[in-house]
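Written out below as structure tokens is the structure these notes cover.
A selection of the complex's chains, in situ.
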Amino acid sequence: MSTVTLEDARRVIAAAEARAVEVGQPMNIAVVDVGGNLVAHVRQDGAWIGSVNISINKAWTSRAFDIETKALGENSQPTQQFYGIHATNGGKVAIFAGGVPLSRDGVVVGAVGVSGGSGEQDQTVAEAGAAAF
Amino acid sequence: MSTVTLEDARRVIAAAEARAVEVGQPMNIAVVDVGGNLVAHVRQDGAWIGSVNISINKAWTSRAFDIETKALGENSQPTQQFYGIHATNGGKVAIFAGGVPLSRDGVVVGAVGVSGGSGEQDQTVAEAGAAAF
Amino acid sequence: MSTVTLEDARRVIAAAEARAVEVGQPMNIAVVDVGGNLVAHVRQDGAWIGSVNISINKAWTSRAFDIETKALGENSQPTQQFYGIHATNGGKVAIFAGGVPLSRDGVVVGAVGVSGGSGEQDQTVAEAGAAAF
């Protein structure tokens, strides 16, 4: 089984951090492995303390459903097919932008989660992280 | 890093209490420090017991995201960018009016949370508290 | 039904604070009413942040079982009659010194909980608070 090593996670986080600096918004960045378990997390100085949990949950959610949290969110609005999913799994399911799967040979083997700014900011930072995987 | 002392918290609470008396609605009032940890709480006689938790959570939320809970609530409605955030952080994220950051030299160093009446009442009492900081 | 007013709680807290200053250990002090619901809490500057929750739980426990938490603790050790009680009520039952009932005309109508030092320190500060009721 392929997974995400600590070295992989650090490369992803470094790329995400660099993008956050460009965006000008300090971020929480978390990476989980194929089992959805945390490999590494950083909170940049000044980033929201309420986003520690959210960054980890976004990463977990992306791996748990092999999907970007942004896309899951679109399916989780009132009247949509997954409405209510955010209350499952002990509240660990994040349904807004910032969680992106990490894939190898077309298979999801982990994910990165970013929280600390607007949905658009979180998404671009997470994408930069994923691109470095 | 600056924070909120107990003396600060008492001054904020006294101003909020006075405003609650003017409004004619007994309130729960809570103040947290820079780390989001509770410094002081009071429940005025007759105030809702279900609002003890909410006042503390509003204060925590305002510091955790450096934002008024009223503004966070606008971004957390269905289809908005933070929809679902109320289910994160173990349910501690309050997304309705009454939480206001406490700032010093332009930096958020704590927050006040108020719960016990309508959103409008909670908000005006919280603002009166924050103005005394 | 008699209970603890905010004015009562403030008198109890003031006496407890004074004793904590004498003892030389900053404390968290919480008061609950006849329903076990929080009336007021203060954290003195420098007091442990892990004791916010414990002070509130000690006060709740003292009212919930109309007993000092120190006495409950003696009955809650392994092999004793209440062993395991600390895991009930969602973890709100504190079984170490620092929670003291507040009585009026021989009836428990609330409680004070103190946390921030040794068991002996917490107990003397709680007793000073209760004596002012």
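As written, the chains take the letters A, B and C, and residue 1 is the first residue of each chain.
Operating definition for what follows: contacts are C-beta pairs under 8 Å (C-beta built on N, C-alpha and C of every residue); 3 or more make two chains touch, one makes a residue touch a chain.
The structure presented is a predicted model; accordingly, all values stated were derived computationally and were not measured.
Q: Given 3 placed copies of the single sequence, give me the total number of copies for the whole complex.
A: The complex in this structure file totals 4 copies.
Criterion: only the chains that are shown with their structure count from here on.
Q: Answer with line, ring, star, complete or other to describe the graph linking chains that touch.
A: line
Q: For the Cα fit of subunit A against subunit C, please give the angle of the superposing rotation, nearest 5 degrees.
A: Between subunit A and subunit C, the superposition angle is 180 degrees.
Q: If more than half of the interface residue numbers appear on both sides, call it same; otherwise different. Which is it for subunit B and subunit C?
A: The interface is built from the same residue numbers on each side, given that over half of them are used by both copies.
Q: Where the CA atoms of subunit A average out and where those of subunit B average out, how many Å apart are those spots?
A: Spacing between the chain centres: roughly 28 Å.
Q: Using Cα averages as centroids, what's the distance between subunit A and subunit C in whole Å?
A: 42
Q: Measuring from the mean C-alpha position of subunit B to the mean C-alpha position of subunit C, what distance in angstrom results?
A: Each chain reduced to its C-alpha mean, subunit B and subunit C end up 25 Å apart.
Q: Show the residues in subunit A shared as contacts by 2 or more other chains, in ascending order.
A: Residue numbers touching two or more other chains: none in subunit A.
Q: Along subunit B, where are the residues that touch subunit A in the complex?
A: Residue positions touching the partner: 35-36, 60-61, 63-66, 78-79, 81-85, 87-91, 93.
Q: In their shared complex, at which residues does subunit C touch subunit B?
A: On the subunit C side, the touching residues are 5-6, 9, 35, 37-45, 49, 52.
Q: Provide the residue numbers of subunit A that touch subunit B in the complex, in ascending order.
A: 48-51, 53-54, 57, 73, 76-78, 86-87, 91, 93-97, 118-120
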